[in-house]
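Heads up, one of the protein chains got dropped from this complex, but the rest are sitting where they should.
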Amino acid sequence: MKEQAPLLEVENLNVRFHLRTGTVEAVRGVSFSLGRERLGIVGESGSGKSQTGRAILGLTPPPGEITADRLTFDGIDLLSIPRRQLRNLRGGRMTMVMQDPKYSLNPVMTIGDQMIEAYRAHKRASRKEAREKALEMLEAVQMRNPGRVFSLYPHEASGGMGQRAMIAMMLVTDPDFLIADEPTSALDVTVQQEVLRILDRLVAERGMGLIFVSHDLRLVSSFCDRVLVMYGGKVMEELASGDLESAHHPYTRGLMNCLPALEGSAHPLPTLRRDPAWTE
Amino acid sequence: MSSVNSGYEGGGRTRALFSGLGAIGRVLSMVAITILGLLAVTFFISRVVPIDPVLAVVGDRAPPHVYERVREEMGLHLPVWQQFAIYVTNVLSGDLGTSVLTSRPVAQDIARYFPATLELATLGTLIGTVLGVPLGVLAAVRRGHFIDHLVRVVGLVGYSAPIFWLGLLGLLVFYANLGWVGGPGRLDISYEYMLTPVTGMVLVDAALTGDWAVFRNAISHIVLPASLLGYFSLAYISRMTRSFMLNELSQEYIITARVKGVSEQRIIWGHALRNALVPLITVIALSYAHLLEGSVLTETVFAWPGLGRYITNSLQNADMSAVLGGTLVIGVVFVAINILSDLLYRLFDPRTR
Partner (left out) sequence: MTGTFERTQTLREWLTDNEPSSRTQARFGRAYLSWRSLSRNPLAMLGLIVVVGLILVAIFADQLATQSPFIGGDLRTERLQPPSAEHWLGTDSQARDIYSRLVHGSRLTLMIVVLVTVIAMPVGLLIGTVAGYAGGWLDSVLMRITDIFLAFPRLILALAFVAALGPGIENAIIAIAITAWPPYARIARAETLTIRNSDFIAAVRLQGASTPRIIARHIMPLCLPSVIVRVTLDMAGIILTAAGLGFLGLGAQPPMPEWGAMIASGRQYIIDYWWVATMPGIAIFVVSLGFNLLGDGLRDVLDPKAAR
């Protein structure tokens, strides 16, 4: 949108897994750029949404190989910087909230210790300072009793609490850019809204760039400025949220038709049409 | 709000305490049953012995009335369950019978020989853990590389080689040919009587009395058998560590730590290993218990005056009370180690607290 230099630039990103049984092309030629704005990525399971996010953070798992014509964060070439520097960026300036707090928090460390670790990985601070920062952050995600949450082990926190703690942990270093990979899909519907509201507010307050990954086209379009529709590792279409109705691509239209309508019911239930030609 | 919260917290704590007590109660009753079972097994074994225990005492030319009297004195005319009750009572009061071979109470003998076994097995486990855990971690991290293959080979040899044979070869090479280590026994003969026993463990006693010449000599004797046991423990521990680490490293929280920008070393040793430690405790305890077993053969090879050798010596002399007493003690130690590992497990895993 109305930005100067984009925060993130991705051009022709490919992620391949060379397996014994052949090569899996998880992401194929994805390009986009992002300022301090919100970009949604939607697509069905296996369409390469998560792998796109992980490639940006340099977290593609071992047999994977990344190639791109351009992959820069704030002008820094992510493909050529030393690992150490990339690690400093990761968690410091760019970060990610993962899907399920039940699995993505270390079960044998207290939430507080995990937050302190996140903070001290990037800031020169005493434990005490880090602790204060962490408590502050827990308050920012609307924990009623930050002190108590701080000393809980992950299994002692509910799903919504865990995910809010996760958000607090990932934002404790004041990053510029956040990937939220289906941050609410593992949660109870009743707390999904609350977590989204908190995320919404924090992103707005801090002016962060956000990539929001989801299955849910409606949610994404209400939450983000722009939407990237992916299928089979490729970008099918990029749309402004407002222009959803004018989507051209049959896949996007298919996705929209599959959204349950509030009034009336569709019979038979619409099915998603897929065409192998799209991924050619 | 906060008062509600703290109330909840208190409730949580009491609940945790109660469930903790319940767990302890369960463990205790399990232990009681298991130990009773151990006693039943040793009692059963003592009954299937083809040697007539009465004849063993009176000799086979004793007149019938003497035979009868001794039989009654030994309680053998009573019903089996009553004999078992007497046996249990005796054992629980520390009476394991008298050794025919040493003519001392078996309990006394065991108290004398056990420290030597404990010393050996403890040192072996220490060696196995200190080397095996890092080796297993590195094998998991560098999967498919040299160290991974090394751990595999070490494990296979450990699972396949007879320990007594390796012991003999070790003595042949390191003692007879190279002269790097002391020979069989715990000390050279010249040092044997210089030490006043305190704990019965030579290394500890020598250190306590500050007798460093004896200490050095004891080290030169223990190093080979302890390394041998350590090797077997390492084979097991490194293999299990590798598999636990592979499991932990594939968990989501590892990705979280990477996202946070935590260093790879910290991820491996701080996050993954800290989690792998939970099941590893059981493995280390198990390996310790098995070294007590391995010590039977090792002690025979190295003329190590421990419980294992006591059992085999008694066995070769048909000294059943001694054999069963020793067996029972090792069984109980086994159970004790299991309980200990269970408690440690609870300590290391917040989810079980």
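Here are a few things to note about the model shown:
Order of writing sets the labels: A and B. Residues in every chain begin at 1.
Throughout what follows, contacts are C-beta pairs under 8 Å (C-beta built on N, C-alpha and C of every residue); 3 or more make two chains touch, one makes a residue touch a chain.
Treat the numbers as computed from the prediction; the structure is a model and nothing was measured.
Shown chains touched by the undisplayed chain in the intact complex: B.
In the complete assembly, the contact with the undisplayed chain comes from B:169, out of B:169, B:198 or B:347.
Of the listed residues B:96, B:187, B:214 or B:320, the one in contact with the hidden chain in the full complex is B:320. Along subunit B, the points of touch with the absent chain fall at residues 30, 33-34, 37-38, 40-42, 45-46, 48-50, 156-157, 159-166, 168-169, 171-172, 176, 243, 246-247, 289-290, 292-294, 296-297, 300-301, 311-312, 315-316, 318, 320, 323-324, 326-327, 330-331, 334-335, 338.
Keep in mind that, in the parts below, only the chains that are shown with their structure count from here on.
Rounded to a whole number, the gap between the C-alpha centres of subunit A and subunit B is 50 angstrom. The part of subunit A that touches subunit B in the complex is made up of residues 57, 59, 87-92, 95-96, 98, 100, 103-109, 117-118, 121-122, 144-145, 148, 153, 155-156, 166, 169-170. Subunit B makes touch with subunit A in their complex at residues 1-2, 5, 9, 12, 251-253, 255-263, 271, 274-275, 278, 348-351.
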